[in-house]
Structures are given as C-alpha cells and as structure tokens.
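The structure under discussion is supplied below as structure tokens; questions concerning it will follow.
Selected chains from the complex are presented in situ; the others are not included.
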Amino acid sequence: MRRPFLNILLPLGTGLLMVACWYAVRHALSEDLKFLLPTPDEIWAALQANSESLSRATLNTSKGAVLGFVLAVVVSFGLALILSLSHLIRASLYPYLMILQMMPIIVIAPILVLWVGAGLNSVVIITFLICFFPLVVNTTQGLISTDRNLVELFRMYRATRWQETFWLRVPAALPYFFTGLRIAAVLAPIGALVGDYTAGSSAGDGGGLGFQAIIYSSQAKYSALFATAAVTCILGFVFAGAVNILSWLALSKWHDSYHRTDN
Amino acid sequence: MPVPPIVAFNHVVKRYGDGPVVIDGIDLTAAPGDFISLIGPSGCGKSTLLRLIAGLSPLTGGSLTVDGRTPEDAAAELAFVFQEPTLLPWLTVAHNIEVAQQLRGVSAADRATARRRAVELVRLHGRDSAYPRQLSGGQKMRVSLARALTLEPKILLLDEPFGALDEMTREHLNEELLDIREKQAWTAFFVTHSVAEAVFLSNRIIVMSANPGRIHREVRVDFPYPRTEATRLSRPYHDLVAEVSGLLRSVENT
Amino acid sequence: AEPFKLTVQLDWVAEPEHGGFYQAQARGYFAAEGLDVTIIPGGPNAFVLAKVATGQADIGQADSTNTLLQQAEGLPLVQFAAVFQDDPSGLLVNAGSAVRSFPDLQGKTIIARPEWAFLPFLKKKYGITFNVMPQNFSVAAFLGNKEAIQQGYYIAEPYHIVAAGGKEPRFLSTWEAGFRAYAVLVTSRKFANAHPTELKAFLRAYIKGWRDYIEGDPAPAHAAMKAANGNNTDAFMLASRQLLIDGKLVTGRDADGGPQNIGRLSPDRFATQISQLEELDILPKGKVTVPQAMTTAFLPVE
C-alpha cells in the first residue's frame, strides 16, 4: 500500500525475468532440441495463425470448464454440508468420494463416452470429477473448524441445524471454501482439456483445446501446441481472477488474511 | 408461596472428560424473579454452572431442571452473555446484535427497534457498522450484552458482563439492568468478581469455593427494589459488602 | 424409399486413411445405394470398438489385432471388410539411427502404445528385448532424440516429421516382419444379422469410393476432409494419399494385389494372425475362431 509502484513493478519484473529465463533456456538447448521450446514470439505467431480454430476450441473448452466448475462447486458444497454433519458420516462417505477422485480417467472415459456420449457432456463430467475433490475437502474442513464458542452461542440460542449451517458454519468456512475454489479454478480449464482429449468429440464444431493439443502434438506443431497451452493458462487466469474478486468481496472486511498489520 | 422453582440443581456433579471433578454436589433452586449472583475464586466453576443451565455441557451426575424441563428443552427461554464477547467476525455490530433475535424468528422491523434501544443502552451509538475487529475490548462485551438484552428471556445468564468496563459505565449498566428487570421480570444468574456489584444487583449471593467447586454459603440481600444510588450509599449495603468480602476471603484461604 | 441411416465411427480425425469414406460420400455413391451415411470423426480416444459393440455406431474402422483381442473378451463384433490390406502402423526410425532392421532393435527403447501386439511378436520372432515407453500421439521425443524409435502411422507421421524440420525417417513395417494385420471395418453381430443388404450396399459404395480416391481425382474427398478437420492441408493430404498408393495399402502388396482386392479379407490370413497371437499368449487359445472373427459375406462377389 505504501509503495504502490512496487505492486506493479515486482510482478512485471518477475514476468520479464521468466521470459528472459525462457530465452536463455532455449538458447542453451542444443540445436535439434530447440523445437521443443518455441520462443514466445513463435507462440504468438502460432496463436495468430491458428486463431480461428483455437478460438473455436477455446469456446468449446470454456463451456466445458465453466459448466464442470459450476457443477463441482454446487455439488461439492452440498456434499460438504452433509459431510460436516458428523464424524460418522465422514467415515462412511469419504472413502467413496476418494474413489471417485482416484478412478483413473482412462477407466472412466470409455464408460462416460458410451453413456452420455463423447463431447460436451463427457467433458463437463470429467472437469467436474477433477475439480470437486479439493472443493469438498476444503469446504468440509472449513465447516468443521468453526470456533467452538460461536457454535455454542448458536446451540444456546437453539439455532436450527439450517441456521447453524448457513449463518455460522458457512460464513466461518469461507476462507477454506475460497482456498478450495482457488485450486478448482486452476483445475477447471486443465480438467476440461483432459476431458476433451480423453472423451471429447470433434463432431459438430471440431473439439476443444485438448483435441487441438493432441493434433498439434502428433503433427509436431510445437508452437501451436504451446499456443494451446497458453490459451488454457489464460482461461485459468480468468477463473482465478474471478475467484480472487469474490474472495476479496467476501473476506476483506473481516478476515485476518486480508489484515496482517493494522495501520 | 410454593411457586415451582425455575431452576433446580439437585446434587449436580460435573467433570470435563476424564479430568478432575469441577463441580461437586451442587444443590440450588431459583425462584422466578430471583437475581442470583455467583462469586468465587477464579476457576471454581462459575462459568461451568451457567453452561450447565444453558444445556451447553452435559451433567456428570445429579439432575437439573430449568423451567420444569431439561436444560436443552428450556433453552428457548434463555439469554446468555458469555465470558468472552463471542461475536461473529463477519457481521457488523448491528447485525451481531440482531442475530440472536433473528434466530428466534423476530421480524426485521422489531429487530431494528430492539437493536436501536439496546445500542443506546450500552452506549454504542454510531458504531453500528463497525466490525468486531475494530472495537475495543469493552465495546465488544457491550455488543454481546446488547445482543442478549434484545431477547427478553425468562432466564438471563450473565458471565462477568461488566468485567472489562469502567466504573461509570458499569454503574450505568447496573442500573439499566435493574430497570429492565422491573419490566421483563426475568430470573438472572450473574457471575461477577465485584462484591459491591453483587450486593447492589441481587437478592441472593452464592459464594462458591474451589477444588472442587462447591456452594460455600448463600447470602440473602433484602434491600427492596428498585435500588438506586441511595442504596449504594447506605450503611447496610456497606456492611453486607464487607460481610460477603469476608466470606470470600475465608473461602480462598482454605 | 427413405434412405437407410447408417453411422460410421472413424478411428482418428478425418485424414486420407479415410479417403474411401469421404470420396464415396462426396461423390454420392452412398446415396446412390440408398444409404444416408453419417461419418463421425474419431480422435485420440474414439472407443470405436466399444461404440460399435454397443450400437452407438453401426460401422467402425479399427485394426484387426485389437479387434481380435476384444472379440476374445466377448465384444459381439464382426470384421467384415478391409480398409487396408496391411495395417500402416509400423516403427519409425530416426534417419541418424544405426537401426536398419528388426534385430537391431535389441536393447533399444521404443515409444509405442504399450498394448501393441507387434512388440511381443518382434521379441519372440527375433529373440530380442527392448523397452517400451507409452506413446501419446506426439512426435516430440522422436524429433528430440536421434536414437528414437517410435510407433507411427506410415502415411502420416513421416510427413509431419519432415514438415517440422526433421529428416525423413526410416520405416520398419509390420508386414516385413510377417505380422500381417489388417485395418478393418467392423460391425456388431446384431447389425450384421439385421441388415445384410445394407451392409452389402455400403461396401459396394465404399469400395467404389476408394478406387475413385486413389485412381481418380481426390479433390472431393479432400475438400470434405478439410471441412471436417481444419488441420488438413492440401500438401499433407496429397502426400499422404501418394504414400497410400505407393505402399499399395488399399490394393494389397501381395502378388495378387490390385484394385479388385479393395476391401477383401482372407480367412487364411486371419487364421495365421490368430495362431500368432495365441502363441504370444496375448490371445487365449481357442477363444476366437476365424468364423467368429470375420465374414466375407458382405463383400461383393468377384
């Protein structure tokens, strides 16, 4: 706050440093490995050259990512509420949630494809599967970490289970919830991408970024492949940015993570 | 008059987990309208006693009825000012005060009226939109007090509500408390370390001894209500304060 | 009458290995046979066999080895025509590598789909051992490593490698090693039983499409494939088609090869393949017989 210019300079500086490293690594690579690490300008060129197919793919993947993410948030929230009810319920259900998370996509993909069809549906479900676990675990931990004194206050006033949950445990769990959200935001685009290349479909408008990635990879178009990755990252930044804004709105007024020193 | 007691302890014993006995063989009945002060050394089990009444902690032995029911069932009749402010950090002062009423389903308009009155009472005007982390220690306790007072309960449990307040504010709130009592006619259990305060407010003072927590002696305070500044200056008042202080000293020296 | 609706599941995105389908479609051969064919492009995980077995597609393109294995697992599939007389999957060897023939693979690392039956076949036949690394449709490792050996599709990867600045790789083909797998069309037993007429009609048009594609003007198929897969370039499609022709993949490289052979399947070759796979312990003995595996019933009679 006191040095606002640092707020811009430092991130910018690290950014430039990274780019410099990038060029340095590339320079250090032996001539015949250079193709593996295209330079930012090559990637930029590939981005423009493939802008049409990439933007179509981005749109498809974004759809999958957004829907899968939203589904994961909603479902995980509901699950966390149930899990937070008691130790017993956690012991009974956690293992199955873990199994859901641990089922290799390679096992799930064929079932999904045959069941809901390749394409958006499958991509959404895979994104969901990849995002939901960090959300469940964080939200549950948040819900069960509520300050005991506050819980007693609510018990005292015979708050209904509903009130205790939504007026007390949920707000108190927000810092945990947003931590989970921050993780899921980054997993959503990558989940959609994975979903796309394990159960996507090129039917209709031609698949998403995962599809493109595989094609570019098999065709040795590395600049285009990195351009695909770059688009994925940008998608992730958009998600993460949205989560940060929400987190700021929900926590900045009262949570210590936004107030390290007083002034 | 054989009115049924509103709170009745019967050989109550309490220990936390497998720790030592904290409260041992408490027998105590409160009639409706009693204002009972609990005084005793730190750690003798005063807060624990209130928590038992509120149904926040299970008894280890004996029995306890509140308003003729189990403490759990009677909780709707209670208001409790905890020893710590226990505010929700994400709510402003105004919302923190209203939250108890909200839990009881009071309408927004009535809540706002009650809240404004309570804010006035605890002298926190103008701080309605502050968050707990922006308040001083005494201000937080006053918010907590205001929250309980909006409830108009049958039984009021107060755990050192004025410990963090200056004498003036304290006296002001003492008088306000008695005033409200006239209107709302609750039964109060009041933990305090100020003997003077206990004598001024209550009709019964329970002096507790520690290790394990027991009732050492009960002192009746027969000054008529309403009590005023004049009561504080009266001779019998001073004598009683001295007597209770003496009792307390004797308890702690054993 | 209403045209008969039929779906075809490809194993990969539209590329010249599907030239027969697209040419037949573009030229209207299917329509002329009273068929309304929908071609579903595939991709990295097309699950062709599972889709055909479950009726989500009527016809699929696959390779005969995998199909035999899945038939052994009970998938109700039947192979009813050839796409390629020899599966164009083989080993790409970097131009700089010393590996020139199969025995040279001793001790090397091969980037390939781990399940590929050709690998244990090579080990057994030549008495050699080598490592396998999973392949992910990427040619990076190949480009980056002069010694690299990688599974590749004869008519695609070499082109991309050269286009990306690499040297033209050597290609060690399955057929040279005596591993004669087909690229095949499969359908489910149910569909085969219910729609013999339509399957025959389909094959007539399909074979005509291939013949037209390799002998005539490929432009209609190429236009359609470009529409279906924006990554196709004319140069790639033309080069890939030329490799198809030069390698006699569609018409057959045996002495009797020729346009009359398009689509043909040989029960004898299937018998050989089955016994090869059984000897490798990949296929449980006696689990699949030739008549269960394939049929020539829908191919046009010579």
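For reference, chains read A, B and C in written order, and residue numbers begin at 1 within each chain.
In this text, a contact is a pair of C-beta atoms (placed from the backbone, for glycine too) under 8 Å apart; a residue touches a chain by one contact, two chains touch by 3 or more.
Model, not experiment: these values are computed from the prediction.
Across the entire structure, the chain copy numbers work out to A x2, B x2, C x1.
Following the convention adopted for this analysis, only the chains that are shown with their structure count from here on.
Contacts between chains trace an open chain of neighbours here, each touching only the next in line. The highest number of C-beta contact pairs joins the chains A-C. Of all chains present, the one whose mean CA position sits nearest the global mean of protein CA atoms is A. Centre-to-centre, using mean CA coordinates, subunit A is 38 Å away from subunit C.
The centroid of the Cα atoms in subunit B and the matching centroid in subunit C are 85 Å apart. Spacing of subunit A relative to subunit B, judged by their CA centroids, is 50 angstrom.
With touch defined as above, subunit C holds no residue shared between interfaces to two or more other chains. Here subunit B touches subunit A in the complex through residues 51, 54-56, 75-76, 78, 80, 82, 84, 86, 88-90, 99-100, 102-104, 131-133, going by the rule given at the top.
Touching subunit B in their complex are the following residues of subunit A: 149-150, 152-159, 163, 167-168, 171-172, 174, 253-255, 259. The residues of subunit C lying in touch with subunit A in their complex are 13, 40-47, 50-51, 54, 56, 136-140, 143-144, 146, 156-157, 160-161, 163-166, 228-231.
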